[in-house]
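Of the protein chains in this complex, one is absent; all others appear in place.
Chain nomenclature is as follows: A and B, assigned in order of appearance, with residue numbering initiated at 1 for each chain independently.
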Amino acid sequence: MDQLFDVSLFASTLRMITPILLAALGGALCARVGLFNVGLEGLILIGAFSAIVGNHLTGSVWLAVLFAIVCVLVFSLLLAYMAIHLKANVIVVGISLNFLALGLTTFSLRAIFNVKGAYYDKSMVGLPKWDIPLIKDIPWVGDVVSGHSPLVYLSIALVACLQYYLFKTVSGFRLLAAGQNPVAARSLGIKVTHIQYGAVLMCGVLCGLAGAQLSLGQVTMFTEGMTAGRGFIALVATMLGQSNPLGVAGASLLFGFMDALSTRLQGYALPVHFTMMLPYVVTIIAMFFFKDKSYLAEARKANESSR
Amino acid sequence: MLLQMNKITKSYGALKANSEVDFSLRKGEIHALVGENGAGKTTLMRILYGMETPTSGSIVVNGKQVAFHSPSDAINSKIGMVHQHFMLFPTFTISENIVIGREPAKTARFDRKQAALITEQLGTSYGMPVDPWKKVEDCSLGLQQRVEILKVLHQGAEIIILDEPTAVLTPLEVKELLIAIKRLAAQGKSFILISHKLQEIMDVADRITVLRDGKLSGMVNAADTSIEELSRMMVGRELLDLHKEAPARGEKVLEAVQLTIKGEHGKPKLDQVSLSVHAGEIVGIAGISGNGQSELLQAISGLAPVDSGKALLRGRDVTGKSVRSIREQGLAHIPEDRYQWGVAKDATVLENGLMGHARRYQRGGVLRGAAIRQLVSGWVEHFGIKTGSIHTKAQYLSGGNLQKLIVARELAQETPFLIAAEPTRGVDIGAMEIIHGELLKRRADGGAILLVSSELTEILKLSDRVLVMNEGRIVGELPGLTATEEEISLLMAGG
Partner (left out) sequence: MDKLKGILRALLQPLLAIVVGLGAGAIAIAIVGGSVTETYAEMWKGAFGSFYFFTNTLSRATPIMLIGLGVALAFRAGFFNMGSEGQMVLGALSAAVTAIYLPGPAWFKLVAALLAGVIAGGLWSAFAGWLDARFRMNLLITTLLLNYIASLFAGYVVSYPLMDRSGSAAMAQTVMVDKSVWLPKLFQGMSLHAGFLFALIGAIALAWFMRYMVKGYEIRMMGGNPLFASYGGVNRGRLMLYSMFVSGGFAGLAGAGEVLGTQYRYLDGALTSPGYAWSGIMATLLAGSNPLGTALAAILLAALQTGGMGVERNTDVPLEVSSIIQAVLILFISAKFTYSFFKKKKKAGA
């Protein structure tokens, strides 16, 4: 057991959760304004791919991250436009967006790099690993906490920022209001649609970062469909965390740990299939403890008087 | 003159919701706006509050002509509105609800302490104290209304529109509200009070404007008029006096024995309710909405589980049975909220009409299309339901026509027992007369009807016996023929 739960397990937990956490924070913002964003998976995938493209084109890892953010923003704008402006069913749009992301990245992989399945270039540089002064010298803690990509630290900082933003600032207060009772918010002159657009676009930025961490932070390559359901797990983390940044972080931590553990367990006698199942099984068990009561409310919303 | 609305017209296609309506308001005045449902009161006020733009006509505030495109424009001109359905955020505190839109802030930080202070000062200065840190979802409806008014005052409103402010209040809360309004008016605020409760209006208003069918029916000083004159102005004709014959009371059809549904915090939603309904009688349940009526109906019809007690329909215990088996035992149900329970908006008139009838109009699990079309077309004709065709989606029908469809559907179940919950809420007078007529006809034919309504006039007009509910219990029973509004109101308040 000592070998199983060693330092590198916790360090890799921290690495693994970053994409999930970033996307889940984005999902939480969307959920707070009343949009159930099923398109997280696709947005991360686009982020991961465009980060590699950006890196390939510019040679700079920072410009690559920026490029990923811009690309994902375009697609989240599309989602926002359809769901908010055209009033299309947000779940259907989210699912379609996932299809579009998969199709586009696969096509572009062929069109740009002329490879199938995966792209890897030895000369490509990934995100740097930052050593935190002082902390890195503390035994154990230093090994776990120090030496990660900047995005890992950024994601932790973002949890605190979002928590503060939502519950302490005026703007965050209005965002919560717009989500809780849009009709009332509108009657007070709060621009609900602007807030919704803002939340979806911010979610896009976060998913762009999540993708960049996935393709430039953990490894330095892109494979077709490399998100492997992380977007959906982020969605569950959003739900489990009740769309509270701190809660979302807690839920993400659980899945990240399971993810890291499942990779680790592969070294043991268990068949790889069962270890890979672990995060999904744990997710379902975790959902058991979060009862979704929204169906009544949804039904009410769908049928409420239009006059 | 503080406010002047001149020749306001608002048309939706061919329909004129307002036609050349004039309205004015002085400083410190309470001006009541009365009229039947659909007379155009709410439309006129939505125009004043910037939620609708008038087709023609002008609005002058403080001598300046204005054009409002959104509620914020109206708010900036010091006009505030308290909506019939409160515009509050249930999980926020009272002070958050009051300052929203103009929050006190230190740079970007929302200063909640300052907000609480503002709220406290506001409450004291207008004589309406509140606890700033209490969550709105934990407040009574009367307190929520106080929050709404304080919010409007905090926005700096000089003109305050109150849309049916007393509809959901207990008589005691109504009294408090009217006193508060008078005090504020004395402090120089001006009120527009929308209501159809004439007694309250006579008590509090200075002037009264009456609307009928979207047109101005008259404007009078409260001191120079009477309730009788106002009713005539509202309706425009003598209402048909539905002739109610003495009940030919038959055997017991429905019996509820100590029905109880537990609620949160140990306070039951439905507390040992016992009642019976006989063939050939209408039993009316009066009460302010939210006092257990919905739970009672859900318990009887099988939509909510019962914690203790039982319901007997035609002598058979139906407690805890499925909705379908209870319906088969002889229950039909006009639901209280037609959009929530009564229809699927995206389905056609035909499909909505079929609900509950599907089992009878089938052969081997296959629907009998022709017979069903004939059935529903029959209702459309008999009830005068205005619809493009029976293949039109339900969402394109007006509220009244949709309600007529639901009533027709449930009457056609031809069950011995019928629940009629708020059967005429939000429908026009014509539809109301048709629906009332049909209910009385069913009674004459020996049907047993349980009527739930928050409109006392409706209860008094139809019921043979009146039961009054308060806080989940039945607190009194009165004979329908001799009961008065005052008696019922008193019981409704729990006294």
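Operating definition for what follows: contacts are C-beta pairs under 8 Å (C-beta built on N, C-alpha and C of every residue); 3 or more make two chains touch, one makes a residue touch a chain.
This is a predicted model, so every value here is computed, not measured.
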Omitted chain's touching partners, listed by label: A, B
Option touching the unshown chain, where B:Ser231, B:Gln340 or B:Ser377 are the choices: B:Gln340
Hidden partner chain, touching residue among B:Gln199, B:Gln258, B:Gln374 or B:Ser389: B:Ser389
Contacting the left-out chain in the complete assembly, out of B:Gly356, B:Gly400 or B:Pro416: B:Gly356
On chain B, residues whose C-beta touches the chain left out of the figure: 13, 301, 303, 322-324, 327, 333, 335, 340-347, 351, 354-356, 358-359, 362, 365-367, 369, 388-389, 391-392
Residues of chain A in contact with the chain not shown: 38, 78, 82, 86-89, 91-93, 95-97, 99-104, 106-107, 109-111, 229, 232, 235-236, 239, 271, 273-274, 276-277, 280-281, 283-284, 287-288, 291-293, 295-296, 299-300, 302-303
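Everything that follows uses one rule, which is that only the chains that are shown with their structure count from here on.
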Interchain centroid distance [CA atoms averaged], chain A/chain B, Å: 45
Residue ranges of chain B in contact with chain A within the complex: 51, 70-72, 75, 81, 83, 87-92, 96, 100-101, 103, 105, 108-110, 339-340, 343-345, 395, 398-399
Residues on chain A engaged by chain B in the complex (per definition of touch): 168-174, 176-177, 180-181, 183-184, 186-190, 299-300, 302-307
